[in-house]
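Have a look at the structure below before the remarks.
With one protein chain held back, the other chains of the complex are shown just where they sit.
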Amino acid sequence: MPNPPRRSDQLRDVQIQSGYIPSNPASVLYQSGNTIVLCTASLDRSVPAWMAGKGKGWVTAEYNMLPGSTSPRKPRDRGGKIDGRTTEIQRLIGRSLRAIIDLNLLGENSITVDCDVLQADGGTRTAAITGGFIALAKAVEIAIPGSRIGDGPIRDSVAAISVGVVDDIVRLDLDYPLDVAADVDMNVVMTGNGKYVEIQGTGEEATFDDTQLAELLRLARLGIATLTQKQRDALAGT
Amino acid sequence: MPNPPRRSDQLRDVQIQSGYIPSNPASVLYQSGNTIVLCTASLDRSVPAWMAGKGKGWVTAEYNMLPGSTSPRKPRDRGGKIDGRTTEIQRLIGRSLRAIIDLNLLGENSITVDCDVLQADGGTRTAAITGGFIALAKAVEIAIPGSRIGDGPIRDSVAAISVGVVDDIVRLDLDYPLDVAADVDMNVVMTGNGKYVEIQGTGEEATFDDTQLAELLRLARLGIATLTQKQRDALAGT
Amino acid sequence: MPNPPRRSDQLRDVQIQSGYIPSNPASVLYQSGNTIVLCTASLDRSVPAWMAGKGKGWVTAEYNMLPGSTSPRKPRDRGGKIDGRTTEIQRLIGRSLRAIIDLNLLGENSITVDCDVLQADGGTRTAAITGGFIALAKAVEIAIPGSRIGDGPIRDSVAAISVGVVDDIVRLDLDYPLDVAADVDMNVVMTGNGKYVEIQGTGEEATFDDTQLAELLRLARLGIATLTQKQRDALAGT
Amino acid sequence: MPNPPRRSDQLRDVQIQSGYIPSNPASVLYQSGNTIVLCTASLDRSVPAWMAGKGKGWVTAEYNMLPGSTSPRKPRDRGGKIDGRTTEIQRLIGRSLRAIIDLNLLGENSITVDCDVLQADGGTRTAAITGGFIALAKAVEIAIPGSRIGDGPIRDSVAAISVGVVDDIVRLDLDYPLDVAADVDMNVVMTGNGKYVEIQGTGEEATFDDTQLAELLRLARLGIATLTQKQRDALAGT
Amino acid sequence: MPNPPRRSDQLRDVQIQSGYIPSNPASVLYQSGNTIVLCTASLDRSVPAWMAGKGKGWVTAEYNMLPGSTSPRKPRDRGGKIDGRTTEIQRLIGRSLRAIIDLNLLGENSITVDCDVLQADGGTRTAAITGGFIALAKAVEIAIPGSRIGDGPIRDSVAAISVGVVDDIVRLDLDYPLDVAADVDMNVVMTGNGKYVEIQGTGEEATFDDTQLAELLRLARLGIATLTQKQRDALAGT
Partner (left out) sequence: MPNPPRRSDQLRDVQIQSGYIPSNPASVLYQSGNTIVLCTASLDRSVPAWMAGKGKGWVTAEYNMLPGSTSPRKPRDRGGKIDGRTTEIQRLIGRSLRAIIDLNLLGENSITVDCDVLQADGGTRTAAITGGFIALAKAVEIAIPGSRIGDGPIRDSVAAISVGVVDDIVRLDLDYPLDVAADVDMNVVMTGNGKYVEIQGTGEEATFDDTQLAELLRLARLGIATLTQKQRDALAGT
């Protein structure tokens, strides 16, 4: 029996497997419906040369879709040119993670958060931010034992979700079929305390007005509150 | 005598020279304070192979900063890797222009809008959209004589402006010193009729709340109304 | 309690999850000890232009290590230069898979087998061949329903294992610590019927003689017989 | 009323706007007929690592045509391969400028002269040299206040012009239509004192003899004398 | 009168010209039938930065086919992508040469052995190893006067030959027509003392069994014994 259709204000099912790669506790398999992203945070106990000697750390992110994550197969970025979409997404992930970390408290450590999409069904960039935060928090715990959200370099949690306008209905959490049909597509990145980190809303050969904007932001806030709780549960090991 | 400081809701002076390149009427020198962008639209009476035979047109944009536009000099993107910022900006310009054009009415014509920054003092991407629209509209007139805004492929005008939070004050139109000092930076792209095309707001290692968001959007709407009038004047030749 | 050390003629534990990516039955998660490789076969119902019209198919492979698969993190191949090791490995995988498929019976279909290493602990190339064969066989079943090993394009199974000389002892299935310590490293690719497809033996700043060669080949044959059975079980769904 | 045709020994009209970019006095908009080149000299108060500690300076040049400078549009050099023509031209500009500067007197300063073609109608490389010299001289004045031509690092001025054989007539200053029609095309770079810096003469699927060579060089000398005066006027601010 | 066909256990004629490039004694023109490879060893009295200060040397190799070495012409590797075959071959040459050199005895010297194919008729990689060894030995003599095989960094000689199965016959030394016709192709690298350095055997869409393997190795050993003698003669100057 097929699932009943999702309500317009309903998230997809989210599954979080922390410690997915046996040798790296800072690895998270994040699933939201049929979207699956492997997030691994790698700690390097040094910083790039241009930052050395300041006592500060660095956090960056990379995003990639495995070729088998889509049908038809997505060719690899091997020609020396990363496509523009990939560049934008990984810059967004990096900014989002840096928004909630105090690099001065991280010490001269670098953390790279790799987000590799194993299966893509819409919302991969927001899954990467939400899952990537968990991997980052784990890596910070390794770098600085005892550090917790709000107590150490991690000032707050951060999560992200997409919202959009599809057939004139404002909806939460667009999967691929909804994303293709959407006239307006917006990604919202927000802290656990409910502050905006990033809003990226785009009319796809369409436009939107203030009323729609207000409803988009209301749904995003709702979804992120749920994701924030799931992140805290995953970090608490429940 | 130095100018009095700009008010927080005041645009920089805008100068628009249409037909700046003698041989190309679809060339615009757009100046906003000390930011100068040369926008040229090149018409090609064909479309890329993957679009051929559909009777539709195509519009794309490229963005580039000349090396001498900043101090210290900005090296050219010649290594086969366009930097991520450039990629993001030219994708934004392209989406913004495509939001207000009916590609079905353009026929099998391609228009490339090149935005080359001659002098950079903040707000180059929004200047490129606002000036690029004028170049695009001119090129459409060449492709389809008699076409006007709202009467032909160009459904509406489009313009863009930055807003931000600087020292806890919400401000319109960030020049470079303001941009560097801003905690929140937002670019808003809007049609002449006041609909949103794109909102991109980012906390730079900071966050923002709903009250600030409302004020950011109010100032952006104010600035874009003024720019829309200047665009129409430039196209009318006054 | 730690495991007892592996005997010199003993394989690591092998786990095979067929259909690992929900939307693609031709996806296999292949684990050999701590080495984990995701193999996905993507079917394209056409062939490259240079092969069109011959009624023949094509099979190729790509190999990649995710950055988080090793410690320290392995940077991505994004500079336009694939490193030599990657090139060699993916050519080996492709040749090995083509050795057991009759491309004339495949029809004008292309299959790309992607082998992405999620965790690396030695033997990733042989894992990629052994797991990649299962993904390939599944994809052939999709392309040509009813086809089985020996009945359709797949003439035989193919599997691979490493052998080596470590501290003067000839050993089967080198994990990373053994591989680093090995004086001689050999990869053997063999069909289910026990014919050689490929032998690649290298003295790492060392050499080997005929007696050692004979023992290396004996152990490889032993290991491949076991892997062949596991492949058949996985394809039979047991 | 159209202009009377240019005589075979007549230059195009030349306009020079020094200080064209408000924030950089070492910026020159150089126009020769319909050819427009923006030359900006950027001063860096250091030298490349391989020159450090010798007390010597460095001067280099880059040349680029903006996409909108020609019709049809010229694609950007972004693929990591600069085309051969661009490479040749910017090497020529750099050698020409270095021929008249005493790098020992420049101190450990680097000057990059960027020559960006806004509109191309033949003779862009000679315009770049002639205009680039003015930008260079301005930048040297900034680096070493009080330095003048012949008194400081700048030993002499340098200018360039093209000559050619068109329909068996030897002509001065080839615009694009003449350049296309020319059987022989020669660029001459000469100092203000009338010494040769560079002669590059090419038969385009044609050849030339000593008589033609003599006349080509006579016209070039004539043209360069005029350009030299215009350079001195521009630097004197008249 | 045409030559009688080669026997299945017969090498092609080998000619070795040591000191082929007048200014570099470590240059060897190696001819095997119609295959001609120029091997030059370049000595650099330093090592790469990552090896400095360990008192050890380094040996590496590069392989290249000149465009005119084949018909049709082989395009140059200039696109920033070395093809996979070239990468594999030059890694094989480098490993083979490093197998017989004691880098600790070489001191902090680097030797690059360049193998440029002037004419290709099969067996270019084995020719490159066999000829490259001579160039390497000469370069070591220059670096460390008086060093000989077995007395100094060079512990033993190394040579290579191809063997294969063609029309069910096991053959020594495949020229291009034999290579194309071969079902099994194997390259064997062996020291002067008869130890294996590398075995690379591949069924080209075919397989092979233990009996064939034994015969392939027997012929390879036979051929390499002859090549070893020719190498020693060349080094001895006879």
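We just call them A, B, C, D and E in the order they show up, numbering each chain from 1.
In this text, a residue touches a chain if its C-beta (ideal position, glycine included) is under 8 Å from a C-beta of that chain, and two chains touch if they have at least 3 such contacts.
Quick caveat: nothing in here was measured; it's all calculated off a predicted structure.
**Student:** Among E:38, E:136 or E:161, which one touches the chain that has been omitted from the display?
**Tutor:** Here the residue in touch with the unshown chain is E:38.
**Student:** Among E:10, E:119, E:147 or E:226, exactly one should touch the missing chain; which is it?
**Tutor:** E:119
**Student:** Of the residues in subunit D, which ones touch the absent chain?
**Tutor:** Listed in rising order, the touching residues are 80-81, 84, 87-88, 91, 95, 98-99, 186, 191, 194-210, 213, 217.
**Student:** I need the residue numbers on subunit E that touch the omitted chain, in ascending order.
**Tutor:** 21-24, 27, 34, 36, 38, 40-42, 44, 62, 64, 66-69, 71-73, 76-82, 112, 114, 116, 118-119, 121
By our rule, only the chains that are shown with their structure count from here on.
**Student:** Please name the chain that ends up farthest from subunit D once chain centres are defined by their CA atoms averaged.
**Tutor:** C
**Student:** Of the chains shown, whose Cα mean is nearest the mean of all protein Cα atoms?
**Tutor:** A
**Student:** Where the centres are mean C-alpha positions, what is the separation of subunit A from subunit B, in Å?
**Tutor:** 29
**Student:** How many angstrom lie between the CA centroids of subunit B and subunit E, rounded to a whole number?
**Tutor:** Centres of subunit B and subunit E (C-alpha means) sit 60 Å apart.
**Student:** Can you list the subunit D residues in contact with two or more other chains?
**Tutor:** Residues 80.
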